[in-house]
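One protein chain omitted, others in place.
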Amino acid sequence: MTTANQPNGATATQTGTEPVLVLDKVSSFYGNIQALRNISLKVFPGEIVTLIGSNGAGKTTTLKTISGLIRPRTGTISLNGERIDSVSPELVVAKGISQSPEGRQIFPRMTVLENLEMGAFLRKDKTEIAADMENVFKLFPRLKERVRQRAGTMSGGEQQMLAMGRALMARPKVLLLDEPSMGLSPLLVETIFQIIIDINREGTTILLVEQNALAALSIASRGYVLQTGSIVLEDKGQSLLDNENVRRTYLGETVGVE
Amino acid sequence: MAQVKVNPATTSGAPKSPRPFNRADLERNKIILWVVLAVIFLVLPFIGKPVLELFGPTVFSSTASAVNSTLLFVLLALGLNIVVGYAGLLDLGYAAFFAIGAYTMGFLTARGSPLYDTFHTNFWVALPISFLMAALFGVLLGAPTLGLRGDYLAIVTLGFGEIVPITINNLTKVTGGDTGLSGLEQPSFFGYQFTASSLEGWYLVTLIVVFFSIFMIRRLVNSRIGRAWMAMREDEIAAAAMGINLVRTKLLAFGLGASFAGFAGAIFANSLGSANPSQFKFDVSVLILAMIILGGMGNLWGVIAGAVALAMSDRYIIPFLTEQVRHVADGIQLTTSVVNGTRVTEANPIKDILTNVGTNSRLLIFGVILVTMMLLRPEGLFPNSRRKMELRTAPADDPQALITTDPLTQADEFRSINYNPSDVTDQSGNNDGDKNIKA
Partner (left out) sequence: MNSLPVQVVLLIVWLGLGAYGTYMLLQKGYRVNNLKILAYYVAPVVAILYLIINQIQSIDTAWPANLPGSLINIALGIILLIVSPALVIAAFLLPGQKGLDAPARALQRDAFVRMRTRVLLIGAIFLALVLPLLALSLFKTAAPAELRYDGVISVIINGLFSGALFALIALGYTLVYGIVELINFAHGDVFMMGSLVGFTVITILLGAQSGRPVKADTSIFMVIIAIILALIISMAFCGLLNYLINRIAYKRLRNAPRLAPLISAIGVSFILQNIGLYLISSAPKGYPVLFPNSTRVANTDLVSDIIGNTDSLITIPVTGILVIVGVGILLIGLSYLINRTKIGKAMRAVAQNREAAALMGISIERTISFAFIIGGALAGAAGVIYGVYQVQGTVRYDLGFQNGLFAFTAAVLGGIGNVNGAVLGGLFIGLIYSLSQSSFFGLSASYVDLSIWAPVAVFGVLVLVMIFRPTGILGENVQEKV
């Protein structure tokens, strides 16, 4: 775990540690429509890995497959060498993967506190939970002000913070974040990404799915580019940011167009 | 999904079907089929009567009355199918319209009706009036529910379905209360006098109405209205956005659906010679709903099959089976012994149980049928083929289009919508070597 505190630094690949999360040739389907084609990716301890791609590329599907909401038809997913591709979602959480889903998906008629408690649903260690709760409040002071408020009545940014805090309450080995910047103002996006870095600094490995490729790649150690269900590119975050094709396709820049 | 793999690239060029698709042939065959069917059904009672009477004196009458009520249930199921199957409006109180049809017939023709002295008429005049009355109530009760959908609509219709028979039951002075209206004047037709026991006559009347209804529904479903219903069923908002008048379309569905029940109710009441509120309770609504779901909602023939299957088991097979059990129970001799000069009959639990089962099993069997059917085929025996067709993209005249698209081809369409293959993949190949290309 030597790389745990180096979010933007060299990739963990070089240090020779074993990856925490490995997807090997995973294919998923919605009915008869194939959404993921032979996805292979690795996440090393302490990394922020980002998955970028356009609408419908399969980013959310990838996360849902990891979380066990969708069963992959072929391929394997393993966490610390242990297969998790055909277990139920609650077991995936128990094994150490928690997700802050797309569109926040908080429990609107429960209070902020209850939402956070739900995040720690499978844990029994009361003192540790209390400590983690304090930690979440430290990361998101706004949530502390609103502990007793019903989550559904909060603003979008606060709900996003709650969704992330709730996922953190599971004390995950790998935290999956699905589009945390969706629908937020630019100022809030900046705050959220700063918090993602903070979470990572505290030692949580993060797999981040984003449409905001610029922001995602700039904080990621490594990135994958997804297109219609396949991974077409894999590189260090910074290198992807410099890649012309990526810049043109995802960052809207018109470099190199005659 | 049974799939035949079709590669569009290879099939699009050369002519593919061995026999060319001929619409006229098909039409002619269809007409022949219809005529043959009609003739078979028309002569059925006259052949069936002597045959069935060989088995016993009451076999024909019990079979025929079961067949007659089955035909009425077919009519009811066809009507409910318009509301639930085509228009997608879940109605749990359909028996109310059945009751309204029956009681309109009762009011107009029964000797016990409060109207009898001032106005009464014969069956042939009362039949269309019952039909219109039910349609009117369909629209009236449908109107307040226009804004509702799904479960909420189901609940309101359930409420109406309870209110109507209870109200009929309670308005003793008008409707005769729970004894109902009796002595309905039965029609005569060119000298043939209908009575409660003229089963062949009622069979033919109902059959003609059923045939007419099937014809009408087939025309309706393929008309603008039918398409509007289906569009509304799939997505109300989208349908409204396409310019479909939701209010008119819904009310039409309610009105037409109810009118079928009006027909059925009128014939039902008159063929029995009486109308009674207990005949139109919730279980009738459920029975009809179960028929259309069992058969396959929205599919005409499926619905008819479902209605025949359930009505026959309800009116014929289940009574027959339970009667057999009762026979066995009756056959068990109780052992009696004389103790101290008095005869003591020993209790026989097996006989008791068999008698109980033979008397009280109708609901159980029906319930088991419903649950197992749902567990085995929740979409019904014959799922709506139109729904499959709606998912199809190719023109309807191309017979090849009936073959469901291969998932890969679908996924290719998916691909073509969502990305430009040349964008990243190709050019990334031209890039520096340290890029890891996985495409």
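Labels A and B are assigned to the chains in the order they are written; within every chain, residues are numbered from 1.
The rule is simple: contacts are C-beta pairs under 8 Å (C-beta built on N, C-alpha and C of every residue); 3 or more make two chains touch, one makes a residue touch a chain.
Just so you know, these numbers come straight off a predicted model, no measurement behind them.
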Which shown chains does the hidden chain touch?
A, B
Which of A:Ala94, A:Met182 or A:Ile197 contacts the chain that the document leaves out
A:Ala94
Pick from B:Ile293, B:Val308, B:Ala329 or B:Leu381: which residue touches the chain that isn't shown?
B:Ile293
Options B:Leu42, B:Val59, B:Leu132 or B:Leu148, residue touching the unrepresented chain
B:Leu148
State which residues belonging to chain B touch the missing partner chain.
90, 144-145, 147-148, 150-152, 154-156, 158-160, 162-163, 166-167, 169-170, 172, 235-237, 282, 286, 289-290, 293, 297, 356-357, 360-364, 366-371, 373-375, 378-379
Could you pull out which residues of chain A are in touch with the chain that's been left out?
67-69, 88-90, 93-94, 98-99, 101, 105-110, 114, 117-119, 121-122, 146, 149-150, 153-155, 158, 166-167, 170
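Note that only the chains that are shown with their structure count from here on.
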Go ahead and note the Å separation of the Cα centroids belonging to chain A and chain B.
50
